[in-house]
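One structure coming up, written as structure tokens, with questions to follow.
Shown here: the complex without one of its protein chains, the others still in place.
Up next, subunit A:
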């Protein structure tokens, strides 16, 4: 401080920093005040037992139980159930195809959103279908179906090995092969690259829609955690997160002219991250389908995924058309995009929580969608037109190709 009169404003506008200590304190108080008031009111309301709106206590409890997972072991059927309703629920009897079977449960009464495991002793027969009915203490029933009984895989080293192998087959290898289109892309004319870009956008658009629908399907019929809402929230969050990442990248490349968009390499990374998030969800779906015995492993599934996912590699390298990337970079991109399938398969086979998987599907959809949006400016031809017969055709072919190959892997 050099001036003798420190309190004097340095310029005409009122200086906020001058009175900072007391002002900041009062600002925080003003922010917290309503919260304190709400807490006080809640306390009083609870203490006085909701004056004026207390029920007569005769409300009939509503029972809402969902069966989240079904597992079979020799002589045993194991269900994970969750109470999605407001009222507590007790399971009193378990009926397997019109037979009251012996069972144990981890919790006698499930409070709101609580989950429990029911282990049923029943001599089920390989390949037979079963209908399980849980009878609650009020006589209400909750159904679960086993389409064809088969032993659920044990969670041992061979299981995790298999899941990892599955992830490699459906994620890493196809994308790795797809990356081998790099030389082809590099030698293609600009028009061709635009067409391929269109194809990539079509592919990503398909994945966005597909992941959203798959996520919604998983949580159809459950509302406890918001149902389909979590898919859209996941998508929005992922979209915004990737926008944020992009902002960081753009700031790093301060040299880039404003409005020019991302450098090709960053774009390739973004695509790889988006596809990686998508493949995490896909891996989860595959792992959990296998874990509950509803997935037939075999050549058909793996071949289907290989064809379906190989084009994802193409999508990653297309923005790099004008570059000469090193092999190391390509390997890294391939792993970012494909390896999450391994993690997903292992996780999905171990813990299956439909709401979590649906959220991840939403995240995948948002991530892939964000990349698709970023690619749109790259469709511009010399005249500045984006949708030419070539690019529009590319998009349609991309959508159609993914649709057709998607039919191969209807798991």
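Criterion: contacts are C-beta pairs under 8 Å (C-beta built on N, C-alpha and C of every residue); 3 or more make two chains touch, one makes a residue touch a chain; residues count from 1.
Operating definition for what follows: contacts and distances are computed from a predicted model.
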Quiz item: According to its UniProt record, what is the protein name of the omitted chain, chosen from "Copper-containing nitrite reductase", "GTPase regulator-like protein", "Phosphate transport system permease protein" or "NADH-quinone oxidoreductase subunit L"?
Solution: "Copper-containing nitrite reductase"
Quiz prompt | Full-complex contact with the absent chain, from A:75, A:183, A:244 or A:400 | solution = A:75
Quiz item: Per the definition of touch given earlier, which of A:135, A:356 or A:392 contacts the omitted chain?
Solution: A:135
Quiz item: Looking at the whole complex, which of A:62, A:108, A:145 or A:243 touches the chain that is not displayed?
Solution: A:108
Quiz item: Going by the touch rule given at the top, which residues of subunit A touch the chain that is not shown?
Solution: 74-75, 90-93, 95, 98-105, 108, 121-123, 125-127, 133, 135-141
